[in-house]
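Yeah, one chain of the complex is gone here, protein chain that is, but the others are all in their spots.
Now for chain A:
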Amino acid sequence: MDRGKKKKEEEEEEETPKRDGGDPFEFCDVCRLNHDQRPRPPPPLLPLSHVREPGDSVPCCNAINHLASSEHLRNLKGFLRKHGGGVDRIDSFRVSDEELAEWEKACKSLKSAASTSGQGTIGPFSVPLKDIQHEHTSNNMNSFDKHSITSSNSNAYHPVMPLQTLTNESHRLYPQDLSGATGAGSVPYETAAFSVDLQGNTGSARCKQPMQLVNNVKILGGYSLINRTEDQTAPGGSCNGALQKVTQISCAAKGSQQNVHSGALPPWLDANEEKDIGQLNTGQYLNNLTQTGKLKKLNPKRVGAAWAERRRIELEMEKRGERLLNTFDANWLPNFGRVWQAGTRKESKREFETEKRKSIVDDNQPELPFKAQPYISKRARTGSPNRQNADSGCVDDIANNV
């Protein structure tokens, strides 16, 4: 028993570090890990990884300003000195002044573009945007060389699309069909949301770093195809989409292209067409019977009952093809009680028709040119007979005009 205890103690001594002399293990505040004294590569810096955290789609401007600050540089130098990293690589862990100026310029241009476009542009933006989706699909999450802000300049003017997937789900993206899939197409509601967001936050556009969505239409298309189509799912038959597990079923009639999209009739209508014509006729006959049954229930004293009966018979005849369509007069007018009506509706209709005829006649008659004549007083008119004869025409004209 004592030997067993001693062995155990020895094992424990071997396992446990001797903390009396020196520090065999050092706790890293940044990584929150215990490291032994053996040299190890410097751990990735968490402050920068916060910027690219899967949950954050838009890194805060405060983080960028902090990364460009002198305080961060001081901390960084201390960290690298402490953990033995190369001090020459310090620039890859911070934002230089030039990069900061470029970012601010991009923010300004994005803000001005959002304000000048009025309602906000829907679609790609020609400003350098952060490509966070591409970062998640790549294998270089930890190296900041490739994903620094300077790298965004190379993709500055590529057309970009808003995110079509949750960035949390990025690890589930299948890289297959990246070259072939171009089905990103249009996601109108998402683009609208994106533009609305910009429009709504034009005031704080400076604070938000514009997103760069690389030309990953293919990736998105591949993902969307995986999610939606049956052919591109895993062979196991299940589609690991973002939200649901959908089971793939085998398409029984793959050869025939008769489906909803090709405009074919549904099977129940096809089946009906195969029935005898006699059955259809009986169906129609039954319909007529039910209709007449309903009509019998209608009040025969209702408004326009006689008109309705007549019209119904005419429509049935037209359906059977016995009568030509639209045989009524072009000048037909309905029964209408006018506003300034005096008398029955028939009289108002007649009145309107006479007014209409008068207006047509007036339009047809050419307008006589108006002749301006001088005024002749009564005395002058009743004066000399010579004057009377000469001016009678003028007086008549004046009288007519008055």
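Following the convention adopted for this analysis, contacts are C-beta pairs under 8 Å (C-beta built on N, C-alpha and C of every residue); 3 or more make two chains touch, one makes a residue touch a chain; residues count from 1.
Just so we're on the same page, contacts and distances are computed from a predicted model.
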{"item": "Protein name (UniProt record) of the chain left out of view, among \"UDP-arabinopyranose mutase\", \"RPP14 protein\", \"Thioredoxin-like protein 4B\" or \"Enoyl reductase (ER) domain-containing protein\"", "value": "\"Thioredoxin-like protein 4B\""}
{"item": "Residue among A:81, A:108, A:319 or A:356 that touches the chain left out of view", "value": "A:356"}
{"item": "Residue among A:82, A:105 or A:338 touching the omitted chain", "value": "A:338"}
{"item": "Contact set of chain A toward the excluded chain (per top definition)", "value": "298-299, 301-305, 307-308, 311-312, 315, 326, 328, 330, 332-340, 345, 352, 355-356"}
